[in-house]
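Notes for the one structure printed next.
Excluded from the complex is one protein chain; the other protein chains are retained at their positions.
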Amino acid sequence: MLGMNKNDTTMLLLVAALTMLAPFILNPFPTDSGLAQFNAGYPDLMQRFVIFGIFAIGFNILFGLTGYLSFGHAAFLGVGSYSAVWMFKLLAMNVIPAILLSVVMAGVFALLIGYVSLRRSGIYFSILTLAFAQMSFNLAYSVLTPITNGETGLQLSLDDPRVLGVSQTADGSIPVTNLFGLEMRSTFEMAVGPWAFQFNAGYYLCALILLAVFYLSIRIFRSPFGLMLKAVKSNQQRMNYTGLNTRPYTLAAFVISGMYAGLAGGLLASMDPLAGAERMQWTASGEVVLMTILGGAGTLIGPVLGAGFIKYFENIFSKINESVLHSWFGALPDGLEDLLVTLVYPFVGKGWHMTLGILFVLVVVFLPGGLVEGGQRVTAWIRSKKAGGNKPTSTTEPAE
Amino acid sequence: MGILEVKGVNKRFGGLQALGDVNLSVKENSVHAIIGPNGAGKSTLLNCLVGKLIPDTGSVMFDGQSVLGRAPYEINQMGISRVFQTPEIFGELSVMENMMIPCFAKRDGAFEMNAIGSVLSQKDIIAKAEEMLKDMNMADKRHMNAASLSRGDKRRLEIGMCLSQEPRLLLLDEPTAGMARADTNNTIDLLKQISDERDITIAIIEHDMHVVFSLADRITVLAQGTPLVEDEPQNIRGNPKVREAYLGESG
Partner (left out) sequence: MAGLGAQSAPSPFTQQPDLADRYGIIIPRPPDTHKDKTTNPKVGAMDAILLQILNGLDKGSAYALIALGLTLIFGTLGVVNFAHGALFMIGAFCAVTLQRLLNLSFETIDETQTDFLGNALKVKTPYVEAWFGPQMGGTIIDWAVPLAILFAVPIMVFVGYAMERGLIKHFYKRPHADQILVTFGLAIVLQEVIKYFYGANPIQTPAPEALSGIVNVGAIIGMDIVYPVWRIVYFFFSLLVIGGIFSFLQFTTFGMVVRAGMADRETVGLLGINIDKRFTVMFGIAAAVAGLAGVMYTPINSPNYHMGMDFLVLSFVVVVVGGMGSLPGAVLAGFLLGILESFASMNEIKSIIPGIDQIIIYVVAIIILLTRPRGLMGRKGVMED
């Protein structure tokens, strides 16, 4: 289907089902139950799932395929956000031109930074991208204040020109982002018995875009261009002596992944029209690295899973506080309860990052293929059990 | 006029004269071996031919065009392919993919942005790669990871990859180094077959005299960065200057 083989089609359909049904999947608990606070199916969070999914898919095109580890990708996300907000300020509140400009601007920045950074490889490349990103961050905070509004962040105001729209609505408030009149914040609530599900226009726009760019990344992975990128990762020496110029290949990958990041930034601003410099900081770049590695770098679905996983558990874990823990372990004898709470507490709530860090170290050490490799190992193990203890025949994936 | 003409090439590394006034002419469709003791400058010469090093003075002409100042990939596109001492292949990719990459390089040039069409729809590339795999007797290994091949198979794959670019000159850098006797003989047979069946010039740098004398039409002996003798194999064998270069002044 659509020029893909069966596995890829299944994967695309799986992602489509996950994203389209997310309002149901993420709200498994009835609204009045004690666990309702662990529902993640509200628009704000769902939007972040898919937006960071897009960011990670793009990062994976660079890191997963070529092996070039960029520590500055958040800069492109920031550029995308600023561009989009400026579009809302100057042109109109329609998200289409804003998103387009985000992608283009991020692409231009990626071309410039990539052209310079890709003259080096390995750790030097990582440090160059890091240096560029920190430079952008520092500039956004200081001299570029007229463009970025410094520490406060760039926001909409009532006296923005918005030449194709209105500066303020009839009731004197700032207009909201929309897609040809469909407001991004408009949400339809559906109550089914004790459950409530929210369907948000902005979320579905993001989800559709995610599907489109996910499909695009499948095509890139399976294309001759993708094959060349894998060859860059595998052996640059052989590439050069096979008459292939590696630099335009890596630069193209860098620009494409920068545009994905810009798209993510533009969507962030489209959902909530403000942009701040902290989006560009190198720790933000580190986050997309975490997502991609955790999910499985170099695999198609890995980054999407990684982004979803991190954003979901960030939400869930950070909501678990001491009293929630006490209620969980309440059935146990008091001493044991307190002991368990004390043991678990550092890793939940505000300690979520500790759990994330430990998880990340464990993945890098034991599961370099991330969640995807974990899944494959489990399936292989189950199959070998079913087959009556027979060893699974190890065959590498066919090329075609 | 040979297909490869090296004239007056000098190369210094600091105080060390690695190559001193090297002249070399490789005739089209011949097998030309370059031999010499360790440190004679064989690898430096090879690196000057493929664009990895630029000589201080002198000229390197391939088929009437200078190769100096061009990047390795450009020189390769002119028709010079290189086989490395340790096989350089794409270890993480399958044997079939390894073979397809040079086919793409031959058809599309140094860079082609084909990011949407599937690799599988490239029927001509697939057919060509399949054929080359058959020629190399590796068709049954097409789905294997290249890294998991045996040393001999890696060598065959690398040679096959070079050949699928249809180069006019094939450069081999000690292709049998570190190989068992059987593998060495297989490689000799393969190279003989290539040289007989194809319209190709082979230049080979080699330590192993068995390999050199089984293959070469012509031999250049390098010593201390300068060509000592250039002659046909039977005349090289008994040449006292060559013995001296290999065994030192006393021998």
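Read from first to last, the chains carry the letters A and B; within each, the first residue is number 1.
By definition in this document, a contact is a pair of C-beta atoms (placed from the backbone, for glycine too) under 8 Å apart; a residue touches a chain by one contact, two chains touch by 3 or more.
Since the model is a prediction, treat every value here as computed from it, not as a measurement.
Asker: Need the list of shown chains touched by the one chain that isn't shown.
Answerer: A
Asker: Can you say which of A:25, A:45 or A:144 touches the chain missing from this structure?
Answerer: Result: among the candidates, A:144 touches the missing chain.
Asker: Among A:111, A:127, A:324 or A:367, which one is in touch with the chain left out?
Answerer: Looking across A:111, A:127, A:324 or A:367, the contact with the absent chain belongs to A:127.
Asker: Name, in rising order, the residues on chain A that touch the hidden chain in the full complex.
Answerer: Looking at chain A, the ones touching the missing chain are residues 67, 69, 116, 119-124, 126-128, 130-132, 134-135, 137-139, 141-145, 278, 281-284, 286-287, 289-290, 293, 346, 350-354, 356-358, 360-361, 364-365, 368.
Following the convention adopted for this analysis, only the chains that are shown with their structure count from here on.
Asker: What part of chain A is in contact with chain B in the complex they form?
Answerer: Interface residues on the chain A side: 3-5, 219-220, 222-228, 230-231, 233-235, 237-246, 248-249, 252, 256, 395-400.
Asker: Within the complex, which stretch of chain B touches chain A?
Answerer: 50, 71-74, 76-77, 81-82, 84, 88-94, 96-97, 100-102, 104-106, 108-122, 125-126, 142-145, 148, 161, 165
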